[in-house]
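A single protein chain has been omitted from the complex, and every remaining protein chain is retained in its original position.
In order of appearance the chains are A, B and C, and numbering begins at 1 in each one.
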Amino acid sequence: MPSDAPIRSSFLRPALVIGLFLLALQLIAIIFAPWIAPFSPIEANPIDSLQTPNAIHWLGTDELGMDIFSRIVFATRVNLLIGFAAVAISLAIGVPIGVLVGYYRGFTGALVMRFFDFIQSFPVFVLGMALVAVLGQEIWSVVIVLCMLFVPMFSRIVRAEVLSLRERPFIAAARCSGAGDFAIMFRHILPNAMTPVIVQISVSIGMAILLTAGLSFIGAGVRLPAPEWGLMVSSGAQQMILGVWWVALFPGLAIVFSVLSFALLSDEAKRLLDTSRPGVRR
Amino acid sequence: MSQSSEAPIVELDGLSVGFGDKTVIDGVDLQLRPREIFGVVGETGAGKSVLARAIIGLLPTGGRVLAGQVRYRGQPVSTMGPEDARAFRGGKVALIGTNAKALLDPVARVGDQIARVVRSHERLDKRAATARAVALMREIGINDPERRARAYPHELSGGMAQRIVIAMALAGNPDVLLADDATLGLDATVQAQVLESLVERSRERGLSVLLVTHDLGIVRHYCDRVAVMKAGRLVEVGDVEPFLAAPANPYSRELLDAARARPTLQRPLAEDDRPPLVSVRDLTMHFAVPGSVEPIRAVDGVSFSIAAGETLALVGESGSGKTTAGQCLMRLLDNTDGRIIFNGRDITDLRENAFRPLRRNMQMVFQEPYVALNPRWRVRDLLAEPMALIEPMTSAERARRVAELLEAVHLPTALAEARPHELTAGEQKRVGVARALATKPSFIVFDEPTTALDIRVRAQIIDLIRGLQSQMNLAALFITHDLNSVRSLAHRVAVMHLGKIVEQGSTEAIFERAEHPYTRKLLAAELPVDCEPLPPGDIAA
Amino acid sequence: MRVSPRQFWRRQPRLLRIIVTRIALIVPQMFGVTLIAFLLIRLLPGDPARLILGNFATDESIALYHQKLGLDKDVWTQFAIYLGNVLHGDLGTSPFTSKPILDDLADRAPATLELILFAVICTVGIGVTIAVTSVVKKGSAFDWGARAYGFAAGALPDFWVALLLVFFLYYMLGWAPAPFGRVDMMLTPPPTVTGFLTIDSLLAGDFEAFRSSAGRLILPILTITIVNAGAVTKMTQTVFAEIWAAPFVEQMRACGVPERQIIRAALRNSLPPIISVSSFILGFLLGAAVLVETIFSWGGLGQYAVQAVINSDYAALQGFVLVASAFILVVYSIADILYEVVDPRIRT
Partner (left out) sequence: DTASETLIVAGPRTPESLELEYPSTEAVQEARKNVYERLLAYEMKTNEDGVQVENFDKLVGALAKSWEVSPDRSSITFHLTDAKSHAGNTLTADDLMWTFERGWTLKGTFYWYMHQMLKINDFSAFQKIDDHTVKIQLPGPSPLIERLWVNSDLGIIDATEAKKHVTAEDPWAAKWLSTNTASFSPYKVTTFTPGREVVYEANLDYYRGVPKLKKIIFREVPTSSNRVAALQGGAIDVAEWLLPRELNLLSKVPSVKVSKVYGNYIHRVDLNNTIKPFTDPRVRQALNYLVPRDQIEKSVYFGTARPTKSPVSEIYPGFTDEYFGYTEDVAKAKALLAEAGYPDGFKTELGYRTGDEIEEQIAIILKTAFARAGVDLELSKLPSSTLVERYSGGTIPAYFLRDMAIVPDAAYVTNLWLNSQSMVDFSHYKNAEVDKLIDKNLTATDEPARLADMKKVQQMVVSDAPWVFLFNPGYQLATRANVKGTSWYTPNGNAWFDYHKE
């Protein structure tokens, strides 16, 4: 029987606790942003520009006098929306492609993989800039850029799993038991191929947040004055060398904590899935 | 042969080892004398491997010595400093583990690996060490050792890899060899060769050997003294001959009886003129190897037929093509050539969709019990899956049928909710059998249903199949290299070697009047507990 | 007996076979890259003619300018012409630098390569060292630290780290040299040999330039290393830990092989994934280093590409994609070759 002990004890692991705590903070920020943030996140108030952190503006203000704390709180919505949307769409597209390409290895499959190679070998930020230039500076453009990166990634992961799974005896056994191709692909293989995908989901959300920030940083992200962490760092970037540290520092920290929470959760997911992972019992 | 007068080389004194709060070795006293070969037997999980590792002072992670100590020539192993301990391992006491392929560094040439050990115990330059390695390889019976020394582990057969591990063990010139199930998983013929050279080398060099094994046959053939281990305790220690004649402990007796059981042979079925249920003509299966012109001829022109209710055993060493032949029969592989006729119908070229309805009549029990079950599915679903082949069923009917199947293979109904990894290997095998039975087929391929199981579980599975045979008038292709089970199940036997059937006949004829030399070699490699040892040359030939 | 080409092929040394196979694969891949890049880039909005002509644009001059850039023909003709030119080593001329794009790229590539090559060396070296130490000393404080770092590093945005480093090490403490450009503006860069300023200045015996260019590398390399070594650490940790627990390691220990040797053997076994992750990082950085390049005004390929996008400089962007893909393909191919060389189990 699967022993419950390791699973239960792993719920108390500090990594998991920190990960969940950070995630909870983000969820609170998303839901209660208007109540938490003391100021409007998008209204310029140039009179108050570049204030160091103080009692009114806890994390200071940027060049236009926008309250950094309020913007960070509201940005959680934008950043996580992009991350979740990109990952969800990529999963929906990438996983079936991966299954099909892995199961029916053929010319089309090879072509698809080569195309993925191309996309993946394309320098990320240049691809991003070009796409955003074509599609316009919208949240959805960023999501599409991320999907271009994640779909091949998920497909590849699934395909690799499928390639090895399809040779496993239990597939032959299922065929003996009368399972057709469709049942084999989606009932037998897919559930077994999901573990690395699930682990990757969380990692990808983190990656999405980082990439979104990076894209915004070079001006290919969302539209100002929408609060977005990367954009906020970028607006403070110039001044850093002149000693204005708070504008870039705090949103950067938000990125770090957010990505960290997903990294921790992904690692814990891997661990949890591993304990229930097959191991021959002797 | 025992030299009770001399001081023991290795001495265990009330040794207890635990993992967490589980005690795995429980107060073991044992003395290994110079130049003796000491057998340790016992079923899986008895603590044999842990014992061997405790002696060398390298417990698996998490293991702790709870009490007692190990002494080498009087010196407690635990008091050695790190450098002494290192020199001690391999230099005084060497360990030969199970599954040699995993024990070799996959990306280093085997000669270098042996040389590495040589240089760890002796100041030698690389060339001299390599020369020594080659000499060791020759000593252990490897042909053309200069060339083999440059091979990587994956280029070696299991037997050869095992010899390399033995050479590594000998490289530090130890006094004591600990052989932990060193030949497990090897073919009987190879096993005999490897053990033979191991024992020969040890005797030549005057080493003491602790031979851990499951197989009482091995003990009988090679050991001077024997210990029976059960749940971390030595239940009986003594010289081999008196032990075999009259084991004192009831558990020892049980083990010995199971090993001795020698079923009566199956009689061939009465001849009749009905066409055979399965008939295979010139079955050929070649695998293209990427990057090589020559394909692997896994099955190379095999013909046989099986009548309804008849069991044909397909025996032969590992890699001879037995599984491949069985899978071609089930159309899991697309055979290169030859015809397969089932129930009067040529199924060779049927497409999967056309063939699917026929699957209810032919089923297969897969070789590896665990990997043939989808790890994410519950037993209930695994058993229900093939039922879709029969007719639509309500879920209640299906549940009833699942319960019936579980009962048929002597599994508790509660297991329906379990997932494969929650089952023991024996239970997994039985689920595999139940799954094959779900559609009430007329023909089943059993692929090695008894390997890798403990002696006692093995007997249970054989009983189960035997029961099915008589109840359901089942025809079967019984693939195995366990000759004992062939005796008890097969009406006829086909011997396979390098993709070809070299000999075929009734079970009796094969076991008693084998004609082909390969068949004879196969039969001879079985080390029975109760017959005279064969002259070594006969096996190694 | 006649030797079939296949048999002849089989008889060639393994290494040669691996290399030839890889190189043969590059050609069609490059063609594909050229085609896709060409088509995608044509989708970019923006008209370089307007930008260049500014207030003096007339319909006439714009048409003339389009003609000069070849933009008046249909896409396939343009592609055919382009492909022909590429085969003759001509990637076109950028209207924004007035120079052949090949020259522009050749001019900027060394900056980026110098940065990312040194950065990858540091990243891999440090990442692997941390990982190995943490596995060998499992459970120690170091191990915990390494683990925490493995996590945290993956969460750091490189541009932010770069900014923090600039703030602390340059602005606050004044330890680091100025974070703009590859060499002090007062100094004349050494004559170009390799394009790597550190190497060129040594070759020229110009130690001041060497000090300056090496100093300027510190912050960007530090940034890249801090951000990416975590991934290497994490990956190596996993792989190495698995190998460290492998039966053959245990066997070597049981045979009394010294620990250092065992570490070496285990590391040797962990090489394939380390090679692929290094090549991946190298390829990734070519594009991703643009953020770091921007912050440090590095003047490398990344910034060039970004400018090309901003200006709709088709030819330059295409040239960049071509060179970048070629570079990545070459890196991956080398990695594949090494991969196969270090792992004798892979059959060729």
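Here, contacts are C-beta pairs under 8 Å (C-beta built on N, C-alpha and C of every residue); 3 or more make two chains touch, one makes a residue touch a chain.
All figures in this text were calculated on a predicted structure; none of them were measured in a lab.
Note on the chain not shown: across the whole complex it touches A, C.
In the complete complex, the residue from C:R50, C:K138 or C:R264 that touches the missing chain is C:R50. From the options C:T97, C:T238 or C:Q261, the residue with contact to the unseen chain in the full assembly is C:T97. In the full complex, the hidden chain is touched by chain A at residues 42-47, 49, 63-66, 129, 133, 136-137, 219, 223-225, 238-242.
With the whole complex as reference, residues 45-48, 50-61, 64-65, 93, 95-99, 104, 107-108, 178-181, 184-186, 294-295, 297, 299, 303-304, 307, 309-313 of chain C touch the missing chain.
FYI, only the chains that are shown with their structure count from here on.
Across A-B and A-C, it is A-C that has more C-beta pairs touching.
Computed centre separation for the pair chain B/chain C is 50 angstrom, with centres defined by C-alpha atoms. Centres computed as Cα averages put chain A at a distance of 47 Å from chain B. Distance between chain centres (mean CA atoms), chain A to chain C: 24 Å. Of all residues in chain B, those touching chain C in their complex are 56, 58, 61, 86-91, 94-95, 97, 99, 102-108, 116-117, 120-121, 152, 154, 165, 168-169, 171-172, 289-293. Of all residues in chain A, those touching chain C in their complex are 15, 114-115, 117-118, 121-127, 129-130, 133-134, 206, 210, 213-214, 217-218, 230, 233-234, 236-237, 240-243, 245, 248-249, 252, 255-260, 263-264, 267. Those residues of chain C whose C-beta lies close enough to touch chain A in the complex are 29, 32-33, 36, 40-41, 43-46, 151-152, 154-160, 163-164, 166-167, 170-171, 179, 283-284, 286-288, 290-291, 294-295, 302, 305-306, 309-310, 317, 320-321, 324-325, 328-329, 332.
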